[in-house]
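Working notes, beginning with the structure itself.
The complex appears here minus one protein chain, its other protein chains still in place.
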Amino acid sequence: MLGVCYYPEHWPRERWAEDARRMRALGLTYVRIGEFAWSAIEPDPGRFTWDWLDAAIETLGEAGLKVVLGTPTATPPKWLIDQHPDILAYDIQGRPRKFGSRRHYSFSSRVYLEEARRIVTLLAQRYGPNPFVAGWQTDNEYGCHDTTRSYGPEDLRAFRLWLQARYGSIEALNQAWGNVFWSMTYRAFGEIDLPNQTVTEANPAHWLDFYRFSSDQVAAFNRMQAEILRQYAPEKFIVHNFMGYTPDFDHFKLAQDLDIAGWDSYPLGFTDMDVLPCTAEEKLRYAHTGHPDMAAFHHDLYRGVKPRWWVMEQQPGPVNWAHHNPSPAPGMVRLWTWEALAHGAEVVSYFRWRQFPQAQEQFHAGLNRPDFEPDLGFFEAQQVAQELSRLSLPQSSPAPVALVFDYEADWVFRIQPQGQEFVYRDLVWHFYQALRSLGLDVDVVPPGADLHPYRLVVVPSLPILRKAALQAFKEAPGAVVFGPRTGSKTEALGIPAQLPPGALQALLPLKVTRVESWRPGLSETLTWQGQSWPVGVWKEWIESSLTPVATFADGRGAIYQHHHRHYLAFWPGREFLQSYLAEVAQSLGLPIQPLPEGLRMRRRGPWVFAFNYTDRPQTAPTPQGARFVLGGPTVAPYDLSIWVEE
Amino acid sequence: MLGVCYYPEHWPRERWAEDARRMRALGLTYVRIGEFAWSAIEPDPGRFTWDWLDAAIETLGEAGLKVVLGTPTATPPKWLIDQHPDILAYDIQGRPRKFGSRRHYSFSSRVYLEEARRIVTLLAQRYGPNPFVAGWQTDNEYGCHDTTRSYGPEDLRAFRLWLQARYGSIEALNQAWGNVFWSMTYRAFGEIDLPNQTVTEANPAHWLDFYRFSSDQVAAFNRMQAEILRQYAPEKFIVHNFMGYTPDFDHFKLAQDLDIAGWDSYPLGFTDMDVLPCTAEEKLRYAHTGHPDMAAFHHDLYRGVKPRWWVMEQQPGPVNWAHHNPSPAPGMVRLWTWEALAHGAEVVSYFRWRQFPQAQEQFHAGLNRPDFEPDLGFFEAQQVAQELSRLSLPQSSPAPVALVFDYEADWVFRIQPQGQEFVYRDLVWHFYQALRSLGLDVDVVPPGADLHPYRLVVVPSLPILRKAALQAFKEAPGAVVFGPRTGSKTEALGIPAQLPPGALQALLPLKVTRVESWRPGLSETLTWQGQSWPVGVWKEWIESSLTPVATFADGRGAIYQHHHRHYLAFWPGREFLQSYLAEVAQSLGLPIQPLPEGLRMRRRGPWVFAFNYTDRPQTAPTPQGARFVLGGPTVAPYDLSIWVEE
Partner (left out) sequence: MLGVCYYPEHWPRERWAEDARRMRALGLTYVRIGEFAWSAIEPDPGRFTWDWLDAAIETLGEAGLKVVLGTPTATPPKWLIDQHPDILAYDIQGRPRKFGSRRHYSFSSRVYLEEARRIVTLLAQRYGPNPFVAGWQTDNEYGCHDTTRSYGPEDLRAFRLWLQARYGSIEALNQAWGNVFWSMTYRAFGEIDLPNQTVTEANPAHWLDFYRFSSDQVAAFNRMQAEILRQYAPEKFIVHNFMGYTPDFDHFKLAQDLDIAGWDSYPLGFTDMDVLPCTAEEKLRYAHTGHPDMAAFHHDLYRGVKPRWWVMEQQPGPVNWAHHNPSPAPGMVRLWTWEALAHGAEVVSYFRWRQFPQAQEQFHAGLNRPDFEPDLGFFEAQQVAQELSRLSLPQSSPAPVALVFDYEADWVFRIQPQGQEFVYRDLVWHFYQALRSLGLDVDVVPPGADLHPYRLVVVPSLPILRKAALQAFKEAPGAVVFGPRTGSKTEALGIPAQLPPGALQALLPLKVTRVESWRPGLSETLTWQGQSWPVGVWKEWIESSLTPVATFADGRGAIYQHHHRHYLAFWPGREFLQSYLAEVAQSLGLPIQPLPEGLRMRRRGPWVFAFNYTDRPQTAPTPQGARFVLGGPTVAPYDLSIWVEE
């Protein structure tokens, strides 16, 4: 199904009905509104102007649209900030981050928690029972603009309480953090500061707990809203619109309080801005399409965050916020929409109905231009709507491959990379691209997820290996490929007593006795099955009774396999992974389909999709005599084909 | 005429008379003094030591020199700052910018306005009637060291008053800025903050008004001084020494209170520091000469700022403040001086008489070395003085080409580039270099200037197109070439209701329906008259009934012409402009003279100048049998020739 984001407060009331009519005519089902409208609802403290919102919902609903109503907590009004300046977040240099854009609040501000509770309660009470309101969106893009962590007095206060709750006694904390080092011992929780602005790096355990705390605060803020909404609107769904790769808080945890995971898909901006890093050459090649794995990775990630998921904001044309903002190639808005559906999206909702000719996002396209004419994206959305109207999408089925993704792993390596190029995001991205270029569908799952369904599991790295995750790995019937530094850390970010990979030694009898990180340009040759690969960035020295599957030039083992488990003792590049995972898949009898540059496949039930991200026609990797649901054996530029897997 | 900057307070009183004698002997007419001398004049609050300044003026005047006396407001003494710390400006991060160098004041400090008024009044009263004082310089290099905008409490206070005066009601401001977006609505002017330190970008309309306000504050500060000087020294001229490209305030506006626009010409430092951007190759090639259009552009700009203009500070040797400070090639000091005169300068004044061997600028050369010997620049100045003594410069005449330059345009694109490489300065620079490499003289004029004199007008871009400018374009009899984004913005920085180019549609029937910005390396081929050009950075999608003059590879129109008006729907590179403007000029019968690398021409009345910025002789593009005023048909390295246009 399709939807759109709409801001009735931006447009004259006279136009609403016509807008609603045209939305329906276009084939849209959902309309999201209200998520930045606090000032419009409560222009003065305690004075409410519900009438316009009542009318907007009525107008949209009467036209046959289902409303997703946003809580407006991402934009507290200026009068509220002036009354309570302690709402503001503080940056890492200890300065308040001022009013004047959005997300100007700390998740730890006590007064803001109360104020958010107040406005959400009022909204929920008023619109909870409204039949046109199908569901609720909490806030907007948590964590965007680096807003997860804040460094102010309210944050310090809450952090100390969080630590107290976690450790019980200050002795336990000192022990866990190793504070005997450098005389960092504390006598009371009230002595602990935030870890920013220290003379040299602060204790990494201190940082990691601050990251965890900050992540928990986001979840708690969302839970507060969800509880109110469930109380007053018990039958409506709750969604949040997450952003592109924003690892600062644990989305799996937060989503426990949601029904649907939404995410905001801007493939061009994400490619320009390295949300997932692209080479210089890819940034040029895919400037008008986005990297072919960019949206797909997020689809798979957010499906892992919550089985029900939406694209809450779909890029409909050029945007305003990247360093460079090209136009999507003709057909891409349709392609992106179909790709989301192929990956299992329930709804794809375009951002936004009409380009607003003022303020920060005036250069951000909508389905309609600011002169009220339809823009190019409108027609592509229309085509999808028409296609959908004559097709019935099958149910999604699980992928054969799982990628274990861990937010905490991102934090651990960010805090303590030990080698500048060791970035968790990049490692995950290498694995994901390798799998996708082999034509494999991938489920992104959290550590501890049930791995029984999967024939192949990849674990780019999981430094802190908790019991549930270990148990899941033990029980996994498929092959499991572990990346470097898995099991290398205790929960308190120390080195395990038995050395890395710590608890993983129960599954793989090997020990990492030394690690080294290398500057770009420094590499060693790895030999595997007679082939040579230059490897850099990271190398581990392994002690093991196992015979290595691959070796470094110095004779040390680089890859170990024990039964169906594999361990990579180095930083694996994308090309290497493509070969290695192909070999593993083939050894499992898992069919692969190596794809040409810019072509991607995805299955939804019996349907197979092929997406062409290039400017030239490509041949779909179809079996002889395939039955096509859409398109045909040749996939036109920026187009797709769908056929039925027999 | 020639002059020099002199600091009597740096040298023993015994030396002044000898210095004055040598200045006259060298052939200098003007001497500027006093602009940093506040501490020397008023060493303690209210205690004045006028005697030295009386004596210095007397000594210089008696020697036959005309004194330009600077107001010392660029350097308030420490005791004044200690009494009133709120004089200090605040940086964009909200920190006070401390005493210890210069320009340490905010233009919005109420107490500083009073203090500046006090010292200027005292000076004006004392020296206004002095016959040796020919004129006054206000302050020094407004805006230098990023001092136009300040972010402190005094600035906030003044900004709110400025907004109130501009909008009258807060509703009008909310409407103009589009504050309904992201709940940015204000209830009173007192709620508005400065736009720095927001969580993500602030409203661009907020920024633009802050830029306008900051520019106005500079003009108001200068006007305050000018009014005092006019009161007590009604017959003396008033000048300010502007800096190289410092777009933060509107020089056209400020100059309304001046008689003469001065500017400070440092071709080597400007080339090293990208005051106007040079390629890596140009920075090496012109390291000892400055880029051949660097000084020229500023001459033409400041002649546009005020018909009477001076080079107030002319680089006489190596300077101290660039990242690299090479020596001018032998002859360049003379060449620069002549070039200024060719462009119409009334006076060229060298900075400075003698290198002061202490403090910040001790590595900055003067005409004399710190050991009291003449430095190399001395002899080149002497040569010019001798040449001038036997020549009589003709009057300047207007150029055939106008370049419309707009400070506000710089602000608009700086605030909202939409593509990282869209820099107004660079666009202007492309047009200017293209015209100059065709041997064309250029007048730089503000929007709204009378365009009747010009056969060709170029408008690199003018996003906010006000009535006067539109009217001038309507009436312009010559060809007018508009660059991209002209007319693309309303006065409040919104998108015009009829889409860009807004009001320009009255002259050019076309509509920009989409824009895109591209990263370096991304380009498309433009075809014009059978030739192909790669274009990047910016592309506009045009709807028009006109047949395009040039097209993009995708068939869309890239250049449109309607009668004698042209519109470029892309970012034009220098090479393209050279070809295109040559073609336009030729179609108008305007003679062009494509020049070899490093050779530049300029006319002053009937005299034609050729300047050789290279290290090899070049042939002057003279007609057969030309009569030479200076030099001859071959221009030696770092030399010039002048001949008479018959």
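The first chain written gets the first letter, and so on, giving A and B; residue counts start at 1 in each chain.
Methods note: a residue touches a chain if its C-beta (ideal position, glycine included) is under 8 Å from a C-beta of that chain, and two chains touch if they have at least 3 such contacts.
Keep in mind that this is a model prediction, so the values were computed, not measured.
Student: Any idea which of B:F48, B:W79 or B:F628 touches the chain not displayed?
Tutor: Spelled out, the listed residue whose C-beta touches the missing chain is B:W79.
Student: With respect to the chain omitted from the figure, which of A:G34, A:P96, A:G135 or A:P195 is a touching residue?
Tutor: The one listed residue touching the chain not shown is A:P195.
Student: Of B:R21, B:R369, B:R466 or B:R556, which sits in contact with the chain we cannot see?
Tutor: Touching the chain that is not displayed is residue B:R369.
Student: Could you tell which one of B:P292, B:P318, B:P548 or B:P572 touches the chain left off the display?
Tutor: B:P318
Student: Suppose we count only contacts with the excluded chain; which residues of subunit A make the list?
Tutor: 93-94, 177-187, 191, 193, 195-206, 416, 418-421, 492-499, 513-519, 521-522, 539, 541
Student: May I ask you to list the residues on subunit B that touch the chain which is not drawn?
Tutor: Subunit B touches the missing chain through residues 7, 9-10, 36-40, 43-44, 72, 75-79, 82, 89, 95-104, 144-145, 147, 272, 280, 283-284, 287, 317-318, 320, 323-327, 355-363, 365, 369-371, 373, 375-376.
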